[in-house]
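For subunit A:
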Amino acid sequence: MSAPLIDIQGLSISLRTRDGLKRVVSDVSFTVAPGEALGIVGESGSGKTLSMLSLLQLLPPGAVAHAHRALYDGRDLLGQSRLQMSGIRGREIAFVFQDSLTALNPVITIGRQITEVLRLHFSLSAADAQQRTAELLAKVGIPDPSLRMRQYPHEFSGGMRQRVCIAMALAGEPRILIADEPTTALDVTVQAEIVNLIQQLQRDSGLTVIWVTHDLALLARIADRVIVMYGGRVMEDAAARDLFEAPRHPYAAALLSSVRHDAAPRVPATLAAAQAVSAPAAAGCPFTPRCPEAHDRCRSSAPPLLNVADGTRVACWARDRAPPGSVAS
Partner candidate 1 sequence: MDFWRLLFRAPQARNGLIMLAFVVGAALAAPWLAPFSPMHVDPGARLLPPLTPAAESASTYFLGTDSVGRDVLSRLLYGARLSLTVGMLAVLLSTAFGTMVGALSGYFGGWIDDFSAWLIDVQLSFPFLLLALFLLGALGGGTAAVVLILALGTWVNYARIVRAQILSIKNQGYVEAARVTGAGAPRVLFVHVLPNTLSPICVVASFSMAQAILTEAGLSFLGVGLDPSTPSWGTMLNDGRDYLLNAWWIAAMPGLAIGFTVLGVTLLGEGLRDLLDASGPR
Partner candidate 2 sequence: MMISFVIGKLFRAATVLLGVSFLTFIIGHSSGDPVLLMVRGDATPQQKEDLRHSLGLDRPVLEQYATYVERAVHGDLGISYRQRVPVSRLISLRLPYSLELAGAAFSAALILGFALGVIAALNRGRLIDHLITALSISSQVVPAFWLGLVLVLLFAVYWQVLPVFGSGGLQYLLLPAITLALPTLGRIARLARGGMLDVLGSDYIRTARAKGLSERSVLLHHAAKNALLPLMTQAGLELGDMVGSAFLVETVFAWPGIGRMVVNAVLQRDFLVVQGCVLVIAAGFVLINLTVDLLYARVDPRVRAR
């Protein structure tokens, strides 16, 4: 059992609002093993994107992050200086953002946006950087790379643009790729292509991938482990197969059942229609209002994330004990 590449324990993020500090992510813990494909699923407002951003110290101004532990390869991510962070961003951990159009600088050619990564992290000459950029673009499936390198983001279709972003993220040859809803804005066929692309890259180079999404069906295909988040907390953390076969947390179960019945891989309307999750209960379990198994204890205190089976952790008072027949730790 090799040491985890990412080890997060007790991550909390608060936003400075007009009414004071508001906690939006509480006590998030998870690990990522090298070469693993981790999926983080949750509806909008669940805190998944913020949690990932905090790892690279990319939180918006006014947001503060704390953690008992936030280690990448043994290094404390939250404590890195700006200079140290520059060495990690792009080079060790890379990010692919959801909206490829706004993520790219509209007045700079995409070629230049990639070559600058190469020249920054590898000190390549201009010519070498151009060469490598063309190779990267070809690798992600962009036809005629030397021509398209000189074009601007608005000249690409959504799918092509996202490929460009992926190429840009891979330019630094990172060990971890964090993909934040990379396919949400794309149509289904293009989605599949992007997913296959990343999977292939993962197979080829042993890349560790963290997928952030609300698309369960997607994770079913590609994730090794899945973390389910709600209201800024981790609800369940299990191997993908275990989660999909037998979800323990009421929220995870609800998500899965709707997916099976509807075949629409989105968060079910009945669950999502309720009040915005952006105001998680300070004290209790955030899922309480919508949980079929809620009782008083859920309202007053948030359940801790506990091992209920080998490799599965759940945060639920109703799951305090392991289900009959399995081994409790």
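In the analysis below, contacts are C-beta pairs under 8 Å (C-beta built on N, C-alpha and C of every residue); 3 or more make two chains touch, one makes a residue touch a chain; residues count from 1.
Quick note on selection: all candidates are chains of the complex that A comes from, given by their letters.
It should be emphasised that the depicted structure is a prediction, and the values quoted were computed from it without experimental measurement.
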Legend entry - Chain touching subunit A (counting every copy) in this complex, out of 1 or 2: 2
Legend entry - Residue numbers on subunit A that touch candidate 2, as the complex places them: 56, 58, 60, 82, 85-91, 94-95, 97, 99, 102-108, 116-117, 120-121, 152, 154-155, 168, 172
